[in-house]
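Take this structure first; my questions come after.
Of the protein chains in this complex, one is absent; all others appear in place.
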Amino acid sequence: MAGNSFGEIFRVTTFGESHGPACGCVVDGCPAGLNLSIEDISRELARRRPSANTQITTARNETDEAEILSGVFEGKTLGTPIAIMVRNKDQKSGDYDKLKEVYRPGHADWTWEAKYGIRDHRGGGRSSGRETLGRVAAGAVAKVFLRTFNIEIKAWTSSAAGLVFPGPGENGFDLSETENNPLRIPCREAAHNALSKLEEIKQNGDSAGCTVSCRVTGIPAGLGEPVFDKLDARLAGAMLSIGSAKGIEFGSGFAAAKSLGSEQNDSPVKSPAQSRNKQNTENDPAFSSNKSGGILGGISNSMPLEFAVAFKPVPSIAKPQQSCNKNGKARELLIQGRHDTCIAGRVVPVVEAMAALVLADFMLLKRGAGS
Amino acid sequence: MAGNSFGEIFRVTTFGESHGPACGCVVDGCPAGLNLSIEDISRELARRRPSANTQITTARNETDEAEILSGVFEGKTLGTPIAIMVRNKDQKSGDYDKLKEVYRPGHADWTWEAKYGIRDHRGGGRSSGRETLGRVAAGAVAKVFLRTFNIEIKAWTSSAAGLVFPGPGENGFDLSETENNPLRIPCREAAHNALSKLEEIKQNGDSAGCTVSCRVTGIPAGLGEPVFDKLDARLAGAMLSIGSAKGIEFGSGFAAAKSLGSEQNDSPVKSPAQSRNKQNTENDPAFSSNKSGGILGGISNSMPLEFAVAFKPVPSIAKPQQSCNKNGKARELLIQGRHDTCIAGRVVPVVEAMAALVLADFMLLKRGAGS
Amino acid sequence: MAGNSFGEIFRVTTFGESHGPACGCVVDGCPAGLNLSIEDISRELARRRPSANTQITTARNETDEAEILSGVFEGKTLGTPIAIMVRNKDQKSGDYDKLKEVYRPGHADWTWEAKYGIRDHRGGGRSSGRETLGRVAAGAVAKVFLRTFNIEIKAWTSSAAGLVFPGPGENGFDLSETENNPLRIPCREAAHNALSKLEEIKQNGDSAGCTVSCRVTGIPAGLGEPVFDKLDARLAGAMLSIGSAKGIEFGSGFAAAKSLGSEQNDSPVKSPAQSRNKQNTENDPAFSSNKSGGILGGISNSMPLEFAVAFKPVPSIAKPQQSCNKNGKARELLIQGRHDTCIAGRVVPVVEAMAALVLADFMLLKRGAGS
Partner (left out) sequence: MAGNSFGEIFRVTTFGESHGPACGCVVDGCPAGLNLSIEDISRELARRRPSANTQITTARNETDEAEILSGVFEGKTLGTPIAIMVRNKDQKSGDYDKLKEVYRPGHADWTWEAKYGIRDHRGGGRSSGRETLGRVAAGAVAKVFLRTFNIEIKAWTSSAAGLVFPGPGENGFDLSETENNPLRIPCREAAHNALSKLEEIKQNGDSAGCTVSCRVTGIPAGLGEPVFDKLDARLAGAMLSIGSAKGIEFGSGFAAAKSLGSEQNDSPVKSPAQSRNKQNTENDPAFSSNKSGGILGGISNSMPLEFAVAFKPVPSIAKPQQSCNKNGKARELLIQGRHDTCIAGRVVPVVEAMAALVLADFMLLKRGAGS
């Protein structure tokens, strides 16, 4: 448990401080013989970059040119570790000098100092959002692997700044809209309104929280390793490891805690032909509803996997805040520079990446665990 | 990732099917020289047993006499694996024969069969609530270790059947009441009302969900291993591994996702002498509020750790339900026998046990990770 | 790394002090649906017990009745943890009281005390040879799994007390003799001579070392995970974890270090039909010789796996020895009681068990690691 590796068989290690020389990852255990190109990586990295056409994410100049250092030969994975590196280009750290001595509210400044006795105060070091770059690069590799099973992972912003957006089955929900707006809201109208509200919050020097929902289709029944490495347990661990995540729920989640058994139970039914996964057989049941979010007893039941993650507001706000310094002296703090108002859009690919890492690991293990 | 071990240094393996010969655990990595008696184990096991004075939990005759098989010599831990075993006594499995061919809604029957190709249909085998016995026994050992640091873990039922009970700082909240009622609600009046409501639900042949909240005091700043083994990530994984858990939130949790940064940020302040942990030094800051739930950047900040877990209703209900059998044939199912109406009270010690396992592991690692 | 678990997917945890209530193991990750009976376990446990007809092993009354506590239902493995327990019956610890204060030469008394600050001085606690009981029980389960692939593991005593016994291809070598003599020497005449020599050594109050050789047939090419979890690396770690082991060599081993490349290289040749494994295809090569011991680049090459392990003499001897006590005071020590003169015969099933654990783990992983 050194902290910077994730997964057991499909195992990822990430590295890099926000203002150090480079960020990246090493993906170990990826099966050999997969077609993998630098574009597969770059496409996902581009999704986590700030949009040009919006003010709600930082306009930091992150071109993020990824380089594959190992593990791929003539366009195919070798089964050896795939190292991917992105150089950090925008390393002006002068802005951060005044943050050396004071702890920013809502940030990890003090806890990192308490733990390590030293911290890279420039942009949060490894507690920066830039740390997610390694996750997304690794997730891109996992997605390539999962696609060979027709497993598709789609996340979107389901609420932000107190606004709740249309969800699956609701009026206005349109997943194809997700990539058309910087907040990744699956509804054009809702996105328009949300951008207005966030612009207003930004003008007030404030920031806003959000929830991101995720849906995975095509996974076979049988993923998850009871009793401690259940599918939901691993996903929960994966999602709560993302910066700013404060909660997760599967299927009906916290609403289930208020419901009755007769309302919550999904009934097994004969699986309709058109809904079968590549991996299903004719006699495998489906379910009449999916309140469980695709997981029973910690094991996938072949229904779509569904969960939502709560993210707190970006802690860097433009309002004066109370804090204290290393000696316990009270200090008023005014954080400068450009910061995201809401991480909604940028964290969507990170949620997908972490889901991909969990599922890639289980897809490799599943084949081993069967009889 | 074989699935039945938890933790890295303080490492627990549990075993046992609900109707097999025995349940138990092996605790490896517990420091040597701790005073540990069978009573430390039995006390916690008694808390997860059904209460005699209530009808809302199953009246199964579980005396649960634990035996320590190894790892303790002359009342002290040896640093070697501590194996604890409890024989299963009430093994009438005749009741379950009719469940051999049909999948109970909301249960893990089909997913276990899909995964393993075989299942112990008697009482759910290892997907039974009885599986938590090993967790609680191991958690009891972890608690003994944590108490040497003055770390205290207290969980309680914060809502059930749609009723929300008083929380910390609210009128009527009284933690000392928790152990006085079978639902473990920290308020005598609220417990009375909840029992009435659950009795009514039971009469209707139904069951109810609940949330359990947990508060840990006395933990030092610095626990948690970014970026993947953050304290909240590990706790989330631990809690979602408990049967019926559908969600978790830390601090203000899902409410944080609706809030503004100016509302959510906790301000660092000089730590008042009386609030300091055994491990704090004078200049370590405290925080003016605790909306983060005691964790920043995945690392404990020395404020109390606070989180809540959502549990779905018990899936075994006394109403007829629709299901299907192995051949996809529709079947109406009527589950018989006695079942819990709500797991609220019994799951409280399980939540505490899992928190104890996570924290024991980090307390051993923390000393290693420092400079 | 809590120390008492071995393997990643086929994962074993052992427990138990020599004079505590019980010894045993938990096998996690064993595939479901295997036929497993208590006889499969008992047969292997009987092999590690002292023979009735010999004086060279301790005549301790170990009946070692194993009990399967979980993981097996109606004679088949469930895919859940298989817990196996053996009660310790012969717990007279009075003999050991005088060893409380003095460190026995060649034993782990001082190192355990240095590490844990406490030790169970009765028979060495967990540094006793009895600790191998859990290994052998777990190995018995692994062997059942490996047999479904026609993988066979055979170990024998290849030298003892300075005598070298016939090996494969040499005059007198007869594996079927191995189980007919307490030293497990694969040659009747050599066994007779060795017993005489050991009897003489015993009369002198001394003890003797030995080497155990092991050969595994039927394993497919492709086992081993470079670069750190190579097949030989994992086997070396497994074997050196056995008490008294001081070395290991694969194939020509230390002799290879003295040889020339032209002598050591095995040449790939077309695989003769009769020598093919269940898993080989027609075009897979075999090798003209097997100086590599069946491993190239840390990966099995489908030739028989061959290695030898060196064991030091039993440290408990009947001669007076110099030592010191906790305060550094010199003390003459005379160890009493019955002790093995040579562990040759009893350690053979332990070597097989550890090999089985390594191979079971890789057989489960291999299927996952392929493309």
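Every chain is named by a letter (A, B and C) in the order it is written, and numbering of its residues begins at 1.
In this section, a residue touches a chain if its C-beta (ideal position, glycine included) is under 8 Å from a C-beta of that chain, and two chains touch if they have at least 3 such contacts.
Remember, it's a predicted structure, so these values are computed and weren't measured experimentally.
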In the whole complex, not just what's shown, which of C:G75, C:G169 or C:G261 touches the removed chain? C:G261
Which of C:G251, C:P304 or C:P349 sits in contact with the chain that's absent? C:G251
Listed residues C:W110, C:F149 or C:F173, member touching the removed chain: C:W110
List every residue of chain B that touches the chain not included in the displayed model. 8-9, 29, 31-34, 79-80, 226, 364-365, 367-371
Residue numbers in chain A that touch the chain omitted from display: 1-5, 7-11, 13-17, 20-24, 26, 28-29, 32-33, 67-73, 76, 78-83, 85, 115-120, 125-126
Positions on chain C where the hidden chain makes contact: 1-6, 8-9, 14, 103, 105-108, 110-112, 114-118, 126-127, 131, 159, 161-162, 201, 205-211, 220-222, 224-230, 232-241, 243, 245-254, 256-271, 282-285, 288, 292-293, 295-302, 310-317, 319, 321-324, 326-330, 361, 365-366, 369-371
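Quick note on the criterion: only the chains that are shown with their structure count from here on.
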For chain A versus chain B, what separation do you get between their C-alpha means, in angstrom? 26
Taking each chain's centre as the mean position of its Cα atoms, how many Å separate chain B from chain C? 39
Whole-Å gap separating chain A and chain C, where each centre is the average of the chain's CA atoms: 46
Which positions in chain C are in touch with at least two other chains? 8-9, 29, 32-33, 79-80
